[in-house]
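Here's the structure, in structure tokens; my notes come after.
With one protein chain held back, the other chains of the complex are shown just where they sit.
Up next is subunit A:
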């Protein structure tokens, strides 16, 4: 294999992982005792493709395993072996093993050789168990070289060969051309060709589609017979072919030749093996490099859209250009139109570029069926997994980071949520539980729901636990929502015994933290006996948001438009001062806290709030009024991380650069609430002392 084929390794890894996912899905849909030939064919094809590629790239461990896998699949497909539960599980385990082998190759790490050896033995055992003649299926692609080698009569006598080549009339119909064959022969050595046109009919009878000529070729030089046979390999059934030594004088050499022939072959067989081991580290390191630059599969429609958009941008640009070259004030309106068009183009282009990063949630879903399948076995439960909204798209980075939390929630639902079949029957529920995943757009968010129809979370038990942990003050009334939110508190679990599937409480806090880190949120709702619903809200994209600009002091800030409920001028009568320091505002039959941003940002001036501007924002279903000095425009802003450019600052989600080049900070509502609370506590303590 030439070195430059390594540039295709990345593609090979990607399609192989996809192929493995397909195999896995196919296997999960298979029922023991009911072989589905169509499905087996698909699985076989996926394995086959991986084997073909692995051979090309010299990934021997993968080639070997896929070969064994193919043998078993072929037997199942041909109906020679039964499809058993054990068989399906072994095939699934093989898929896992192949996946880790390929991952190791891709990342340049070492795969566990024991796992592969183990699977190989088990596959071989299953094949042999069905058929004693297991050895015959053990041959691999290497057989080809072996079988053709046996046809080798050795090299010519040194003087060359006389080749008689009489094609069948239909030779042209096979796409072969005698002239090309003669040309190829001439590459082996000097040739002398004589053409026999005796069977050429008279012109009127001539059928140009038939080959009626024959040739005698003398090939001079020390050429192996096999080389000549290879030239005619494709037409051996479409012609009569004779190959004879030119000068039968050299009897000694003909007998000597077969003995010497195997020698170079043995040497050549040994050499590639040596090469392989040397090439491997180099290949692995290049594979490792490739994986660091992660790639994304983009629907061609999206790219076509981009090209259209760039086309429009170019048109707008040339229009503006023309306008600018001989601009007079009476063309002002045209200029404004042009600029508006430019803005539209830019926005569309931006939206479409962002869309390239969007991948369907089926990527995250794809791991679940297998997991549920395995867990059902492990836990002895029956669960019907329903995946809805598979086409819903999510930013690729968000997608990668949401997989682990989703997996965790599904495990939890399987372990703690859905009851064992007997218990469900007792409760009058269908024995098979339902685990339903939904994904859809809502506002500027993607919502992912995980619903189970299991036992639900006991509100009282959770509340007791929270009380025990000192999280709730005695006598305080809490809403359902607040109680269920304790499930995300580190160390709280209503299950007294830990299981090896989902542990106890550990992880739910991590789940929430991870989702928060993505700018999202998770809520839980549960009805005892009926089931539990987790809802994850995730932002559409991480890097751009629609923002409302406002001024506090002489600084401009941005608040995400999505979190704004209302902007209003405060009426004196609705402002209430509570004991302590906090101020409340009567808003939509409720009282919401007011945060004076001037105070929080240490700007001078406090004064009366009457007639001042307030922006009501929502976070986590909590509402808060932000007192601002002036509302400015709304615009899309590109979020620059404070963490990576400076350091994380509570209360700010990041910063952005405005059109005039100045930097504006973007508010993080949750952080602001924390800040305000901390400040209030300090002040309250101060007041109490």
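Here, a residue touches a chain if its C-beta (ideal position, glycine included) is under 8 Å from a C-beta of that chain, and two chains touch if they have at least 3 such contacts; residues count from 1.
Here is the rule we go by: contacts and distances are computed from a predicted model.
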Choosing from "Response regulator", "Cation acetate symporter", "NADH-quinone oxidoreductase subunit N" or "ABC transporter ATP-binding protein", the absent chain's UniProt record names it "Response regulator"
Tell me which residue among A:181, A:564 or A:667 touches the hidden chain in the full complex.
A:181
Which listed residue (A:234, A:327 or A:646) would be found touching the missing chain in the intact complex?
A:234
Subunit A residues that touch the omitted chain in the full complex
1-2, 4-5, 8-9, 11-12, 14-15, 42, 44-45, 48-49, 51-53, 55-56, 141, 143-144, 147, 172-177, 180-181, 184, 209, 233-234, 237
